[in-house]
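Let me begin by presenting the structure, written as structure tokens, before commenting on it.
The complex appears here minus one protein chain, its other protein chains still in place.
For chain A:
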Amino acid sequence: MSNQKKRNFQIEAFKHRVVVDPKYADKTWQILERAIHQIYNQDASGLSFEELYRNAYNMVLHKFGEKLYTGFIATMTGHLKEKARLIEAAQGGAFLEELNKKWNEHNKALEMIRDILMYMDRTYIESTKKPHVHPMGLSLWRDNVVHSPRIHTRLLNTLLDLVYKERTGEVIDRGLVRNVTKMFMDLGESVYQDDFEKPFLEASSEFYKVESQEFIESCDCGDYLKKAEKRLTEEIDRVGHYLDAKSEDKITSVVEREMIANHMQRLVHMENSGLVNMLLNDKYEDLGRMYSLFRRVTNGLATVRDVMTSHLREMGKQLVTDPEKSKDPVEFVQRLLDERDKYDKIISTAFGNDKTFQNASNSSFEYFINLNTRSPEFISLFVDDKLRKGLKGIADVDVEVILDKVMMLFRYLQEKDVFEKYYKQHLAKRLLSGKTVSDDAEKSLIVKLKTECGYQFTSKLEGMFTDMKTSEDTMRGFYGSHPELSEGPTLTVQILTTGSWPTQPAVPCNLPAEVSVLCEKFRSYYLGTHTGRRLSWQTNMGTADIKAVFGKGQKHELNVSTFQMCVLMLFNNSDRLSYKEIEQATEIPAPELRRCLQSLACVKGKNVIKKEPMSKDIGEDDLFVVNDKFTSKFYKVKIGTVVAQKETEPEKQETRQRVEEDRKPQIEAAIVRIMKSRKILDHNNIIAEVTKQLQPRFLANPTEIKKRIESLIERDFLERDNTDRKLYRYLA
């Protein structure tokens, strides 16, 4: 452990070298060489591992490591050259098998040689930084066998040929191919890549280039995609069976490039079978295939999406701008809903609910729904229709589904305030005429609107429902305090809060005496219980059930409007009345009266009075008599008023104007809100912020915003900056 001992060691080591028998190294090496031969000839059973290991150890110990190392390389090289000759001699199909067999033999021999030479591996090779026995054995195999000129290309061609055969439908020995490719992998990643993978990918690329050309000329888009998909799974399968897992991405990208990316445009636009055709004919399976294949290549999905979007927009544009199709609002909306359902289904079943596709579809719908300015009205009408009658006999769950779908369309609307206007009108009509089918459905829709647009959007709508409820209570109270009224005509009053309901000018008329007495009683009852209120009669919105007896004594109950009731009651006192007389007696405004008379006299099957002369239009000089010959198989006869369900042109203009008028304060409020917090802001930013703030309700027009700003400046809410005219300043 000390100085003394260390010096001894050095002398010892020195001694070793001299005592060695000069032929010792050669003798020992001969033993080992013979053993290597025996191992290669598979005749190793008689060998003693301990002896061989000890001999190899002694050679290294006695500084013959170099001799041992070069000797092992030379001997192994000799054997491998011999093996290469045998492999070369193999004919045809036996070639690969022979190669595989020799490779297995070599591996086993190499393992045993490494065992014997382990001490050299650990010490001599370690300190001289030479390749270790095992990697050396692999390199020797690579250089002497795999890279031997008469094996190298033949091996590659054999493998590529087998792959080609398999691609064209023949059955090959996959296990054998796997063993050979495994050999390449064992020899190192670069050997696998250079000697096999690269040429394999090139050959594959060539193969699929030709095949895809062939397919595209002869197949339609759907079939082509089926074939491409099949090829893709085949290649992935192939990798799993006999290639390195790292090759999967490479070979699939070859197939993707050759079969899809290079033909993308042509496939999508293929006549009579391309994407548009698939969309039109709901070919979910083909669409799904296209999606899953195209998503593999760059810009693949973008291409599909673009074509889908432009098709959808074009189709939608036709749908909403075709005057023929917008005749019936209910059908119009139903068509939109159908279209949406269709694309929802396509995206969910074929496009894997891809968000980008959903967005594309949404933006397309938003685009074309707003192309038609009447969309808000139509959607409201659709709801009206459904809530009036359409939902009868439908389960609650389904009602929800329909309403949810309508809400989807509603979301697309830019002018939500217009929708609100119409919805209010339609709801008012439904409520007043008692036509709502389901209170739950009504309320559910309001809740949906509320969650979508906020409290203020629906507060008036909710007010309408409250009014209906209080009216009921008030009526009960009224009849409770007037028990004498249980005989005679019944009056049902609905008290509508001003502001909650769509404003319509109150059209006065002279009510028949029986009714006006009742009205007066109610007025005094109501004002007696609620002080400080004003009550005015909206006779234009009422209805009446009156009983009538006709010529042959047949009795009917007529369901009419208040105006019609006023007219009919006149006939209690006279048989024949002229237009002028009726007008005088009732004081119904001319257009209303005309409509009212028209519906009483000119509608076939409901003409309870006759007109002279008989014509469609009402003239100032016409005469009216009770139609004694009126018959109907029903006891109750409903006489409608002649009103267009859709708005007439002037009405539309009016609504429009009202909407515009309502928007003004909203725009101003938004401007003030923004300026209050920002104090100073330039023109463009105000426009942007106002537009953003109002977006949930409507799309504000920049010119209108500008006008509102001017108006606010006039009223000293804002001022222009003195130096920069584009800047506005908030005046507190």
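One rule holds for everything that comes next: a residue touches a chain if its C-beta (ideal position, glycine included) is under 8 Å from a C-beta of that chain, and two chains touch if they have at least 3 such contacts; residues count from 1.
Criterion: contacts and distances are computed from a predicted model.
Name of the non-displayed chain as stated in its UniProt record, restricted to "Tryptophan--tRNA ligase, cytoplasmic", "glutathione transferase", "Cardiotrophin 1" or "BTB domain-containing protein": "BTB domain-containing protein". Touch with the chain that is not drawn comes from one residue among A:Gln38, A:Thr77, A:Thr123 or A:Thr252, which is A:Thr123.
Which of A:Tyr24, A:Tyr57 or A:Tyr367 touches the hidden chain is settled by the complete complex: it is A:Tyr57.
Of the candidate positions A:Glu111, A:Asp161 or A:Asp237, contact with the hidden chain is made by A:Glu111.
Contacts to the hidden chain, counted on chain A, fall at residues 1-3, 5-6, 9, 44-45, 47, 49-50, 53-54, 57, 108, 111-112, 114-116, 118-119, 122-123, 127.
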